[in-house]
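Here it is, the structure in full.
Shown here: the complex without one of its protein chains, the others still in place.
By written order: A and B. Residues from 1 in each chain.
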Amino acid sequence: MEFGFQLYKEQKVDLDIIDNSIFEKIADSQPDILKCIGCGCCTATCTGGKFTPTQFRKAILLLERGLNDNAFDLLKGCMLCGKCSLVCPRGINTRDIILKFNELYNQSKF
Amino acid sequence: MKERIIFGFDPFVIPFTLGMVFIILYLITGTVRIIFHLSAQERKNLLKLVFSLKLFKTIKEIITDVLLHVKIFKKNLLLGYMHASIAFGWFMLIVIGHVEVLLYIPQRNGVLYYPIFFRYFVMETNQTLRGGFFFFLMDLFLLMVLSGIALAIYKRFKSRRLGMKKTTKHKPGDRIALTALWLIFPLRLLAESFTADISGGSFLTKSVNSIIQLFPSYDALITPIWWAYSISLGIFFFALPFSRYMHIPTEILLIFLRNAGIVSSSSRDGFAETEIYSCSSCGICIDVCPMISVKDKTKFTSVYLIRELRRRKEAALATSSQCLMCNKCVEACPVGIDSTRLKLLKKQEEFATNFFSYINLNNGQNIKEKTSVKEQIFDDKQVVPNKQVVTKDTNIANKETLLYYAGCMTHLTPAIYEALFKILNKASVNYSFMDKDGSICCGRPLILAGAAKHAKSLIEKNREIIKNSGASVLLLSCPICYKVFKEEYNLEGIKILHHSEYINELIKKGKIKIEKTTLNISYHDPCDLGRGSGIYEQPRELLSTVGTLVKPIEEREMSACCGGALASTKFSYEQRNEIVKCALTVLNVQKANVLVTSCPLCLKTFSPIYEKETMDIAQIVYKQMI
Partner (left out) sequence: MTVDVLIIGGGPAGLKSASLLESLGYKVVLIEKESAVGGHIKNWDRLFPDSIDAKEVLDTLIKNVSQSTIKTDKSVKFISKQKNSIYNTQLNSGETILSSALLLTTGFSLFPAQKKEEYGYGVYDGVITNADLESFFKKESKIEIENPSKIGFVHCVGSRDEKAGNKQCSKVCCITAVKQAIELKEMFPNAQIFCFYMDLRMFGRGYEDIYLKAQTEFGVRFIRGRVSEVAGSSNNKVTVKLEDTLASKPMTITLDLLVLMSGMIANKSNDNMLESLSIKMGDDGFVNIESPITDIGKTNIQGVFAAGSILGPKTLPEVIGESASVAFAIDKYLKKNKK
């Protein structure tokens, strides 16, 4: 149907068309990524998050939605300190996920 | 003595000779390749060593380690004897064999195979005194080697008697070399016994000879037996470079290079190659590794990693990522291979470096988060300048103040620094809390992940803050930070102290007083504080003023690893808990009322699993401070 104006596509997440193959690949080797309940404890404690927009919880969410570049922006300031894995209530191996994403993202970009 | 065979040659010597030539050429090319891969400075150091007094120390080390295996004796007497008897016995057989040729058949001096097959080529019907002496020695050392071989066979079935719970699994190259090795000496015994009545022998060979004589037409077997002996030697030499026994010649080169101060700078070439080939796959590192408490992780222990590196397998990276880097294997290794360093180098070589960036730290600017909504005051391109690197909190007025850095982990255990501050206040020590509002990570977790290059940004920033603060003492409560500050930060002029050392000094100087309790205390040596930094006694001295220490099954250099180590990225939480439970057993915690650690990560690792109280050393001192 013609509205006479454009639909603002960026406003919504269209689960029909996303490509989250990097998320799936990470889940194959580190299934912990599927366990996240989004409590945000990781982001709260993040060392890198004091200096940059580094946020693990949101990065996982963005990966799941296929927004890999946005996820990269949120993880490149990570100092690998490990505080997030210590506070995670689901016991997720966060650093393995970040390093795996490092590997896969590099392969896809560089 | 006379020669029995006119030209001093028989075709059976060919397999041995070929093998010998092969291995000599192999060793020469290997040594040249390794030295070629060293840097110019390292080669200079090696030359310096050869022309210095340290050469004698090097030779002494070769004798005690390569021949006598003194370090293995310390682990288990039988195991030590097994290795030493074979090594030393065989060495003496070769040396005395050459002496025999030199003395009695000088015209054959220099013939490669002659000393080995001495008892075939000579004729000795009379027992002369001096001949008898050498034959006695040869038989004695042959018996020594055979006893070692017998123990080695026994170890395959009952390894626990020799102090080893698990032994290494063999590869085909190992099995061939092993079989050949185990056959060489029994075959030598048989061969020399067959000719003992013609060529001479002593108590061992002559006795076996008398049994052989009972069988008719035994002479027909003389030549085949000597062929078998030569073939087994030949197979051994050809299989040597593809087996664990390459460690025999390589360890000699290793000791030279190590005494020249050379360390590995790649995970496979140069010094690393020497280390890798010096590994005898003895498997001592398996029993001490904390990983073996977890199902299916035994295949990631150091001995298997070294095998993977040797064969340039891709799996070496995954194996390196499993390692907790507790350094127990390095401590226990009788050859002294720094396998932790090899794993670190491997991780570094494979680390994808285009990901992490901390440029904002170095130019003192915060990067605003990119938003799709245009901000009225700032747009995406503009950065918010924030040049201040020293806040009034870290700017220290006088040199008497010490700078305290909590580090990432201690922020998750505020009880530690709150107790520490109360102790410092009681002792009237001025302090400044450097990372009160949050830390820039010390950089060690990045280094352990193989990203040493990236860690430099963090190190530079922290170093700037510390230097600009004017402090003369840096106090740390986390051993992970402590190790990196001491080793990588280059903070000359600043004393770096761990809080267990510092509090111990305060107690010894009488600045704080402790009321002793009747508590039984189990103290856990953190890997980075104990093996990593050599601090064992100060926490123990301190805790002895608080209560009674419980004696654990293993401690100090061989203390258990808690399993919480950051170096490994491959353990799930449940798997780490298996290691925790094992560590608690080693600590004998059932005899204790409280478990005390001096590392916040160890504390957070033990606390959920240990039912009774887990405390940091600062907490228990504060509790008992009068």
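Please note the rule applied: a residue touches a chain if its C-beta (ideal position, glycine included) is under 8 Å from a C-beta of that chain, and two chains touch if they have at least 3 such contacts.
In this text, all values refer to a predicted model and were calculated from it rather than measured experimentally.
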Which residue of B:179, B:607 or B:624 touches the chain not shown here: B:607
Among B:108, B:155 or B:411, residue touching the chain not depicted: B:411
From A:30, A:55 or A:68, residue that would touch the chain that is not displayed: A:55
Touching residues (missing chain, whole complex) on chain A: 37-46, 49, 55, 57-58, 83, 86-91
Those residues of chain B which, in the complete complex, touch the missing chain: 411-415, 418-419, 573, 603-604, 607-609, 611
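One rule holds for everything that comes next: only the chains that are shown with their structure count from here on.
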Inter-centroid spacing, chain B versus chain A (mean Cα positions, whole Å): 38
List of chain B residues in touch with chain A within their complex: 352, 354-358, 360-361, 366-367, 369-370, 372, 408-409, 411-412, 437-441, 443, 445-446, 449, 451, 458, 566, 569-574, 601, 604
Interfacial residue positions of chain A with respect to chain B in the complex: 10, 32, 45, 47-48, 50-53, 72-73, 75-83, 86-87, 91, 93, 95-96, 99, 102-103, 105-107, 109-110
